[in-house]
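Provided herewith is a single structure, encoded as structure tokens, for subsequent inquiry.
With one protein chain withheld, the remaining protein chains of the complex are depicted in position.
First chain written, first letter: the chains are A and B, and each begins at residue 1.
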């Protein structure tokens, strides 16, 4: 287990450095890295490294960890490997919250209103899904998620269409597929505190999620306070996914792919999967963000595109497996 | 690294030095504002923001068509000037408002009434607005409809099937074309005299712009989504006319396109012309507020979309503002010294592949 965490941590670190070194400005590696620490941050190389690449890499880590961790926590709580914030509409609802905060001007007036509104949107959807699918099967979860996702996306599109800003309508793609292009430290500071709070809540759910492996009754009989666990799940996922979505858009499938890939390595224990999925999510989003920059450097290829290419086939595979089991 | 500023000599790696004079990115301008037109449904410039190059190339092709039709329309107009003119494009709206006889113009687009996008919003507000839909246009019983060459084809085809004469005008992408469009619209409206007057005034102002001699500071314009207008754009020509070198040249952005923020920061232009953000939030415009831009040492100025979105005489307002800026920069002795020392630098070699690819793609279109 420890070896797995160390391995994942090292790949996050490696990808983080690589992410700092890749960019259209073609700055040589030694110069790039020294520009991060030396100088007063006013020369162009220092500006590129500190104000453009560094926040992007940091956001990739934060967003990836949030999505991986949330996926692992939701799957543990709902006891379903298909439960994933992007797939079941949590990200879409968070995006709706964020778009509302932006378009009403609230985000500009009230500090933290942007991640706050996204958190609220996400919380509503997690809560709805939880109430809708408690004790129900995969089918209800997916159908409920599809409905919530469709509704939230439609409302997001509506709000953007009504915006007085002519560019807003083109933003629908960003909110649905996510991107880290040209995000700055403003976005890091906006999202990080909320995400970190969410992580703290989620990482503490481990023992409860382990007990839930045996079902809600068994877990409750073993001393798990289900109501508190549910509250923690809703708040933790909403904070993590909400803040991540508020600054990076809805990036799907991270929370599906990562726990699936790591489950065997941690012996399938939901508690052990939490930290591993956070690290794995960070590594995956860093890698995906590198991929979009290497494949189409000038195009702002959306992260969600890469993630869907990976995630959608896996999702279908899981549905098939799920059917053959039941 | 720009030589136009003091910090430019601070210890930088060789690549930074090379990047020096370099990047000339044009931006903003007509093309950047195109989605505005599309947003309200009538824009001649539609589509172009996203597929800049291809559509610009196409524009050249359409130009001939537009001109020939213009001639035909003009011939008809000479016989009897149209009396009920409806315009369904932001740029033809404003041309018609400048040139039209009292009562001749019956309706303009709602866009033309928006002060953010139109320099003639006040005059436009006196007229009924349309949204570029065939039905509402037809109800005005026009004897001439002015449209842009990219106005929704279905609408234009429908109007023509209904027997309404439609003049499609290509957008002006050079200062010379601004003249041509004025004359073309003047002919179509039977207002050649008025057009000649306006053109004469325009020529006088343009001549008065003559930029100061000597080294030229670099300027880049930058708009939502990191869009930079290319060398062959109206905005680039305006910057040149105001006495700036346009960053787009060395970048190979002949038709304009998306300029990564990193490259803009590395180029560190002496003047950055930013598109002014629209009301209501859009992530596309976040880039205009990116902290990296605010740390850049060069001067920054915001221009309204309305100043460049259409090829009208009003584009010279923007150019005059820029020229004034240029003269002020000239006066600062420290800067002046820097300018005179300005070495001839070659483009950053590391950047070449990406830029070349960009250029090749543009060419392929």
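FYI, a contact is a pair of C-beta atoms (placed from the backbone, for glycine too) under 8 Å apart; a residue touches a chain by one contact, two chains touch by 3 or more.
Keep in mind that, in the parts below, contacts and distances are computed from a predicted model.
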Seminar exercise, completed: Should one name the undisplayed chain from "Iron complex transport system ATP-binding protein", "Lysine 5,6-aminomutase subunit alpha", "Nucleoside 2-deoxyribosyltransferase" or "ABC-type quaternary amine transporter" using UniProt, the answer is "Iron complex transport system ATP-binding protein"
Exercise. Which of the displayed chains are touched by the chain that has been omitted?
Worked result: A
Exercise. Among A:211, A:244 or A:282, which residue is in touch with the absent chain?
Worked result: A:211
Problem set entry | Absent-chain contact - pick from A:170, A:263 or A:302 | A:263
For this session: Against the chain that's been left off, what residues of chain A make contact? List them.
Result: 79, 207, 210-215, 217-218, 220-225, 263-264, 267-270
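Heads up, the rule we're going with is that only the chains that are shown with their structure count from here on.
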Exercise. Considering the complex alone, what residue numbers of chain A touch chain B?
Worked result: 23-28, 31, 39, 41-45, 47-48, 51-53, 102-103, 105, 107-108, 163-171, 174, 182, 184-186, 297-300
For this session: Report the residues of chain B in contact with chain A in the complex, numbered from low to high.
Result: 1, 7, 10-13, 15-16, 19, 35-36, 38-39, 224-226, 257-258, 260-263, 265-268, 278-287, 289-292, 295-297, 348, 350-351, 354, 357-358
